[in-house]
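One structure is given here, and the rest of the page talks about it.
One protein chain omitted, others in place.
Think of it as A and B in the order they're written, each chain with its own count starting at 1.
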Amino acid sequence: MSTHGFHKSCTRRRLLQTGAALALAPWLPAHAAADALPDIPALGAFLAGRKPRLSRVRFELPQLADNGQTVPMKVTVDGLFSPESRVTAIHLFSEANPVPEMAVFEFPAPVERVEVESRVRLAASQRVVAVATMSDNVLYAAAAEVIVTIAGCMDGT
Amino acid sequence: MLRTLRAVAVLAVLAADPATAQQHTLPLGELRSGVEFVGASVRAMQADDLANPGFLWVESGEKLWNAPAGAQERSCASCHGDARTSMRGVATRYPRHDEAAGLLDLEARIGRCRVERQKAAPWARESDELLAITTFVAFQSRGLPLGVTIDGPARAAFERGRAFYEARHGQMNLACTQCHDGNWGKRLLNETISQGHGNAFPAYRLEWQGIGSLQRRIRACLFGIRAEMPPPGAPELTDVELYLAWRAQGLPLEAPGVRR
Partner (left out) sequence: MPDARVNVPASVARGKPFEVRIIIRHPMETGYRTDESGKSIPRNVIRTFVCRYGGEPVFTARLSSGIAANPYLRFFVTAKESGQLTFEWTDDSGAKGSESAAVTVV
């Protein structure tokens, strides 16, 4: 136990914050990054200088993963579509996986409800990004942050 | 509501079986399935039969149930008919003592049937086929309360199972009871320690990216405390399964469960 009152309260405050964040985590949906998307080289290459709008895409994953091997995810593109402006694809990017482009979902036929659910693997705590491409070449995106921890007990079976 | 139903089921089983005068370390009214200790997404995966990956094995198992096998091309269905009726309640009574073979868990019972009755080549423990058919058979008892017998010939195995559960094992020198009776509900790293019941097995474990047996789960726990793991099918493991089933009596069977 530290005898320095300042350090002790700093560490305790940080522990409490982390503890509170972890305690609240299951009930908080992962939220879109406030301003910028994480700097992922594969994402940068895909965007090729284009700036996606950080709206219309809802990217939902648990804030705290039960197991990084299988993390449920849902990506939805809101709003009304028209033949001129409809979703053609959704690309998923990972900040920390060995393979940064996780999946691409394509919509060759128009559908008024653009919502895809799947389960991803996350190698570590990280942010993931979903980019929706429209038929008029506009891009929309959202990011989500997931905490991935190791199992309480190792399993060697 | 669910709590009340469960308490009633547990008390009913207790009233029916006088042998359960054994001291339960977990008060029967406090029994909680592992599903209450996992995260919301795992719980949701188990609750939805279409999202639950375990059902891929239930379906495989159903195909195997109907597939002719062995020298006389007999399927399980040839003798046991429609599993929905013939297998209902069966899994809740396992592990069970067999006159010829001793204590058998469900996998071992199915394995013996295959070799002795169907005269077919055996399936290895943890093989896909045996897991599939065990999951299918266990699924026929989903929702029913566990209710094994520990009387008579099963008594010795029960005592051995309980002794194993209460003994310290491995480099970490931990006994199952220390976590699962003494510290359930507390955190171990990011996870909440469960009461260690096996009522959801065979279960799809995210860590395994597939379905596995209760024996595999017990072996995984032993690995976790750095203890030697008996091989799959070992009598020690079957004894522990019996103890666990008794300890969990009244809890509803949940196979195919989904766990971390």
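Operating definition for what follows: contacts are C-beta pairs under 8 Å (C-beta built on N, C-alpha and C of every residue); 3 or more make two chains touch, one makes a residue touch a chain.
Computed from a predicted structure; not experimentally measured.
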{"item": "Partners of the unshown chain among those that are drawn", "value": "A, B"}
{"item": "Residue of B:P53, B:G70 or B:G233 touching the missing chain in the full complex", "value": "B:P53"}
{"item": "Residue, one of A:L64, A:V114, A:V129 or A:A142, that touches the chain absent here", "value": "A:V114"}
{"item": "Touch residues of subunit A, complete complex, unshown partner", "value": "69-71, 92, 94, 97-99, 101-122"}
{"item": "Touch residues of subunit B, complete complex, unshown partner", "value": "50-51, 53, 55-56, 59-60, 63, 128, 132, 209-210"}
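Just so it is clear, only the chains that are shown with their structure count from here on.
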{"item": "Interchain centroid distance [CA atoms averaged], subunit A/subunit B, Å", "value": "36"}
{"item": "Subunit A-facing residues of subunit B, complex", "value": "38-42, 44-45, 188-191, 193, 206-209, 212, 216, 219-221, 223-225, 229, 260"}
{"item": "In the complex, subunit A residues that touch subunit B", "value": "22, 26, 62, 64-67, 69-72, 149-157"}
